[in-house]
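Pasting a structure below so you can have a look.
Only a single protein chain was left out; the remaining protein chains are all shown in position.
On to chain A.
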């Protein structure tokens, strides 16, 4: 039931958003998040956005993954 891929917010209409998941458009409620805007990436579960992924932390975890791949052991 979990969607692993973050979805992009295309449109915001009060507490509902239109999201794009790999080209498919759906609605997602924004009731569980504060301050979300068009262009943000969110994790959606059962029709609700539950987390906003920001660029910085996405890049930071990529850096950690690369480091782990190179340095571990």
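Heads up, the rule we're going with is that a residue touches a chain if its C-beta (ideal position, glycine included) is under 8 Å from a C-beta of that chain, and two chains touch if they have at least 3 such contacts; residues count from 1.
Keep this in mind: contacts and distances are computed from a predicted model.
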* Structure fact -> Omitted chain per UniProt, picking from "Electron transfer flavoprotein subunit alpha", "Cytochrome bo(3) ubiquinol oxidase subunit 4", "Protein required for maturation of hydrogenases" or "Aspartyl/glutamyl-tRNA(Asn/Gln) amidotransferase subunit C", is "Protein required for maturation of hydrogenases"
* Structure fact -> In the whole complex, of A:10, A:38 or A:59, the residue touching the missing chain would be A:59
* Over the whole complex, note the residues of chain A touching the chain we left out. => 1-2, 4-6, 26, 29, 31-34, 41, 43, 45-48, 50-51, 53-55, 57-62, 64-66, 68-73
